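One protein chain omitted, others in place.
Labels run A and B following the written order; every chain starts at residue 1.
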Amino acid sequence: MAVITSLDALNAVKAKYIGDIELPADSGKTRIVVGRATCGDAAGAGPVFDQLKKDIDAKGLKEKVDLIATGCVGICQYEPVFEVYGCDGSRTTYVNMDAEKTAEVFESHIVGGKAVSKYTIGPVSEDSEAAALTDTEFYKLQRRIVLRNCGIIDPEKIEEYIARDGYKAIFKVLTEMKPEDVTKVMLDSGLRGRGGAGFPTGRKWQFAQASKGDKKYVCCNADEGDPGAFMDRAVLEGDPHAVIEAMTIAAYAIGSDEGYIYVRAEYPVAIKRLQIAIDQAKGYGLLGDNIFGTGFNFDLKLRLGAGAFVCGEETALMTSIEGKRGEPRPRPPFPAVKGLFGVPTILNNLETYANVAQIILKGAEWFSAMGTKPSDKGMGSTGTKVFALGGKISHTGLVEIPMGTPLSKVLNEVGGGVPDGKKFKAAQIGGPSGGCIPASQVDVEIDYDNLMSIGAMMGSGGLIVMDEDNCMVDIARYFLDFTVDESCGQCPPCRIGTQRMLELLDKIIAGNGEMEDLDKLNDLAGYIKDASLCGLGQTAPNPVLSTIRYFRDEYIAHIVDKKCPAHVCKDLLEFVIDPEKCIGCTLCKRSCPVNAISGETKKPHVIDRDKCIKCGACMTACRFGAISKH
Amino acid sequence: MENIKTVKVKVNGREIEVPSNYTVLEAARAAKVNIPTLCYLKDINEIGACRVCLTEVTGARGMVAACVYPVAEGMEIKTNTEKVRNARKLNLELVLSNHDMRCLSCSRSTTCELQTLCNEYGIQAGTFLNDNAKEVKHPIDDSSVAIIRDNNKCVLCRRCVAACATLQEIGVIGPNDRGYDTHIGSAYEMKLADTACVNCGQCIIYCPTAALYERDDTQKVFDAISDPTKHVAICCAPSVRATLGEAFGLAPGTDVEGKMVSAVRSLGFDAVYNMNLTADMTIVEEATELIDRIQNGGKLPMITSCSPGWIKYCEHYFPEFTENLSSCKSPQQMFGAIYKTYWAKKNNIDPKDIFFVSVIPCTAKKFEVGRENQSASGYPDVDVAITTRELASMITKVGIDFVNLEDEEFDAPFAMATGAGEIFGATGGVMEAALRTAAELILGGKFEKTDFEEVRGTDGIKHGRYKVGDLDVKVAVCSGTANAKKLLRAIEAGEDDSVFVEVMCCPGGCVNGGGQPYQPAVVRNNVNLPAVRASVLYGADSDNELRKSHENPALKLIYDEYLGEFGSEKAHHILHTSYVKRGLYKNIK
Partner (left out) sequence: MKKQPTTVPFRGTAEQEQQLLSVIEKYRGTKGAMMPILQEAQGIYGYLPVEVLKIIAEQTDTPMETIYGIVSFYSQFKLNYDGDITISICMGTACYVKGSADVLSEVASVLGVQPGATSSDGRYSLDATRCIGACGLAPVMIINGTVYGRVKKSEVAGILAKYKE
């Protein structure tokens, strides 16, 4: 590997490898790309990959067919997935594959040249046999900047990143721009932090730039603690160099020579690929000492989290890198003044960084043209946002949409709506710090300020859809239980306050709630938000507040009627056998673990309420739909 | 002063100009507005975690922790708003919902900072479910002979951790687990007695509540007093008279020697003595030992041995230095030893019938009384060591009107002391006393210098260099185990070539010992307590006609009648001891 010290050398690498990705028409080659992010492998991409490899070898097609393990394609719903690119420009997306189907596709498509339409993602169009992801509704509304390389390139091969204009931005920065120019572009682009709070990235960098000090740090937050979000992992697994390049740009801008990426330890694949990427970048002289021969140095280290949500909070993340309990520190002093190891530091979310190189290359105007404009609600939000769509939605997966897109469009057009004919109830956004968006607000245009104004929050991008079968009191309790466990335990409002709120919710869910408990919850919530030391406590009550705000009826049903309308809360449930429907087959009686059911053969059975532990076994057992819960 | 910029801020509407490096708390204080604090200890615990000091300021979201929030030009600070009042109240109510609120039977009642706050803010208990009211949630750790931990009264302010880990750099206790389960504990929830805790009690004097306290030995003393077969004597350590008054509401820095003697006598002791005498004895023995080591190639530097916290620290953390320790017992042990041998024989009392009590500023002495090789008469030199606080509680218990007592004097012949013995209680005091004597013993005549200013003051590490005849005597003094660590490492590395070293376990010396009266954080943050208390001792020293230990007539009498020469074999047998090398973790292979 020769060290790259000029644009020409970089372009030479690009020229050499671009043909691997964009197959020249006369090459006669085929490129097969298998989604091998964590979720792909989890769904069984390994055997699919192995099958392809075996077939290529068996048929002696090594020269003609390139087999690539790529990162996240974004369509978890359809995993395992692979895509076939032909040198005619065709793209075919095969979904829900297994080894057997793969062999069939190989025979027909790769060897025989005929796509197997029954396994492709969508309806085959008239003029082509193939159906590609890019043709689907799921894809059309999306705009891929952060995910531009995900699912396309081989993340373990730096040359493919370079072929897609990788490391051009850092070259431009080092050779054409002053540090002030870089921060100005960032500021003008309007990019706001994707880690949750939406702080303008350019301004953050300017603060650190202005801080005096020989030593400064650049950190990347890839702790991705929000349960239900996985975009950071997808980028790390699919396009790790994007982060490395962006952090180097940031380092130049603020005058730093050392950085840390703090990654969740639960992401072994991401960690592995990131380490490979760092080593490769160092090999080309694109990271480390004397980058591009300009004399600029930047060293990058990996640190693994160890399972503490609070370490996503910026000061806690830094105490954790310092090798201590991940306890937040009071601010000010802000990290830009006194951060990691006591020196000026910037910390950005991984998705934030993933935008940077593109902004440098294409300009601030290009970026700020996407999204919402400043309004009386706030400064507006530019660019795109990646969401991890999950829960009760037809197409789960990773989607990147321009800011300002109405939530309803995301749910219905991109996400394909709620499955099984169920009714949409709410979407939880922003994880444990966020709030729920009820059906009445579903047209909200997604941006930081709009979400804030309806009591939710962008968060890091977990978007969990709930239908009529989800109980909102239960969901609020779920999030609170999470924060109680994840609180660092330093300050009483958060450590004790959230526990007391949890006890109040437990009381309500157990059927012992009183109306004044709602007031108590409100008071405590307000106080915890105002009084807590860090963002965890300051936002922990949000899920409770937003569910009380939008689903007060449901709370009242629990408290006054002692009913859980969604039939989730066990203590409020009652299993009943309809004597009209029961034929006395005794199946339920035999399945009940506590002998709560009595009845003679061929006569209607009855459930003893006092004995029943509400396990639901009888309901599953009954073939006649005679048992229901109320 | 020119360099420090100032800013204008408003505190509850009143404008005031303060240095720009002030916190909101300091600015409010300057404006005569009190903001309550709980976790805040200046310089050693600035974590902003307890949220008791919440205040509204312009430009911040929510409320801010005044103790750590810096002021800024034009800032408006509001402490008197509905929001602030409610927040403080709710905060305390939450803390109480997780607190064992048995104030009536609590050792900290009336000195407890949490109790004071709750009284001030009119807290109603029972607003929230209390999971600590009925059952004992955390087992009480009473494994240690000196320090008891009761997490049921802990508010997690972490002041003890600041004391143990930050100040003393020992760190045998700290926060464990997280979230609602967070609690103070030792590694693997070991018992304190199984750790390398040195019993310094610094954690106790910094704890705002009764989550940490010393083992109460006062009942043993009362029992002995009531026992007609016992001869019960007590001796009072140098620094107790400088602090006891604080326990009765007198200002720090009040000398209450006379009242103390009177009060102790009223408790019913058969004899009340002045430990300053054996402080002098320690000095003459130690000076003799030092000269011997210098002249005969003994292990140097020689390090003082009168602080049992330091001794245990050395044995755990620097076992290779145990041979540097002077073999002298501490003044407390010397007193008991002399009393149960010389005095018992002289007065025909069977040492088994003597119950010897010492009152000391120190929790570590509770461990010292049980050490091996501390029983010159065949019986423990000292039976019970009680702290200044315990003495105060005994005085209160029997209804003595302490502040209005007339002064009285110690019993003869152990009343007499020199100024050198007085200053034992302050860091540098032992060194200064020893130098006064050593110099003259070396010269065999008068040494021109009596005040050794270089080793005075509350700095952590001090050095002095003196020319005594043709001897160049380099000395070092340190207090607090963190400083001891630093000094010993320098000695190890050959960067410090002192021949004589004084180490006191507690920062500032015994005046700041772990058994001294409680002072709330607000006093500790704003008063240099060790210095103020030490001023009593230095005052008494300069007022004393006798300034040198070897000139003490009572001391001379004991040597003439019983011990012989300084450093004689008999003196060694009775007044010296030995040390052990201890591992850091008792129960691990």
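As a working rule, a residue touches a chain if its C-beta (ideal position, glycine included) is under 8 Å from a C-beta of that chain, and two chains touch if they have at least 3 such contacts.
As the structure is a computational prediction, the values presented were derived from the model and not from experiment.
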| item | value |
| --- | --- |
| Displayed partners of the chain not shown (whole complex) | A, B |
| Among A:Val95, A:Ile110, A:Val173 or A:Ala229, residue touching the chain not depicted | A:Ala229 |
| Full-complex contact with the absent chain, from A:Asp57, A:Glu137, A:Glu322 or A:Asp571 | A:Glu322 |
| Sole residue of B:Pro19, B:Pro70, B:Gly174 or B:Pro520 that reaches the chain not shown, by the stated touch rule | B:Gly174 |
| Full-complex contact with the absent chain, from A:Asp20, A:Glu79, A:Asp517 or A:Asp530 | A:Glu79 |
| Hidden partner chain, residues of subunit A it touches | 38-39, 41-43, 76-77, 79, 224-230, 233, 264-267, 303-309, 320-326, 341, 388, 390-392, 396-397, 428, 431, 462, 464-466, 470, 475, 478-479, 485, 488, 620 |
| Chain not shown, touching residues in subunit B | 165, 170-178, 181, 185-189, 195, 584-585, 588-589 |
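Note that in this section only the chains that are shown with their structure count from here on.
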| item | value |
| --- | --- |
| Complex contacts: residues of subunit A adjacent to subunit B | 308, 325, 329-330, 332-333, 484-493, 495-500, 503, 523-524, 527, 529-533, 538 |
| Contact set on subunit B toward subunit A in their complex | 47-51, 54, 62-63, 65, 68-70, 83, 86-87, 90-91, 94-95, 97-98, 128-129, 155-156, 175, 177-182 |
